[in-house]
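One structure follows; several queries about it will come next.
Note that one protein chain is taken out, while the other chains of the complex remain in position.
The block that comes next holds chain A.
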Amino acid sequence: MHSFGYRANALLTFAITILALMCAMASLSDNLNSPTPSAEVLVLNINWFQKQPNGNDEVSMTLNISADLQSLFTWNTKQVFVFLAAEYETPKNSLNQISLWDGIIPSKEHSKFWIHTSNKYRFIDQGSNLRSKEFNLTLHWHVMPKTGKMFADKMDADP
């Protein structure tokens, strides 16, 4: 009943239970944070436009992205993954989402930033619909916790 093995087992079980409980509480505490991020994206220039040999349109553009994501960080946040997506409709597709730029924000100190960049990933349509096409620019973020549940949300970044 009070052998070494029995006590070691009880201690281990207790330690793991407490650790699991603390992880769960850390994850739940993220719900108390109500973030108020802000972002603005400007399309400064359309650099070039081309039709690929297979008929798909491709665009290159210069973007200016400024955002303040400080309120997304809590004590359980490991990093925030942020990306800018162009979203639009075409006759063939009810939704097209194309990531144009993304970045990993490792800490709260780096979460207020602005960047001047051309699109990091190629903006290619499935077809030939991009000429004078209206598209929404949406800033998405994905909060990766130190432990527990991941959070994701987005906001309209058009000025």
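General remarks:
The rule is short, and it goes like this: a residue touches a chain if its C-beta (ideal position, glycine included) is under 8 Å from a C-beta of that chain, and two chains touch if they have at least 3 such contacts; residues count from 1.
By definition in this document, contacts and distances are computed from a predicted model.
Note on the omitted subunit: UniProt lists it as "Signal peptidase complex catalytic subunit SEC11", one of the names in "DNA repair protein rhp7 treble clef domain-containing protein", "Putative 18S rRNA (Guanine-N(7))-methyltransferase", "AP complex subunit sigma" or "Signal peptidase complex catalytic subunit SEC11". Taking the complete complex into account, A:Q79 is the one of A:N33, A:S60 or A:Q79 that touches the chain left out. Across the entire complex, the residue among A:K92, A:H116 or A:R131 in touch with the chain not shown is A:K92.
Listed here are the chain A residues that touch the chain not shown: 1, 5, 23, 27, 78-79, 81, 83, 85, 91-99, 102, 104, 106, 121, 126, 140, 142, 144-150, 152, 154.
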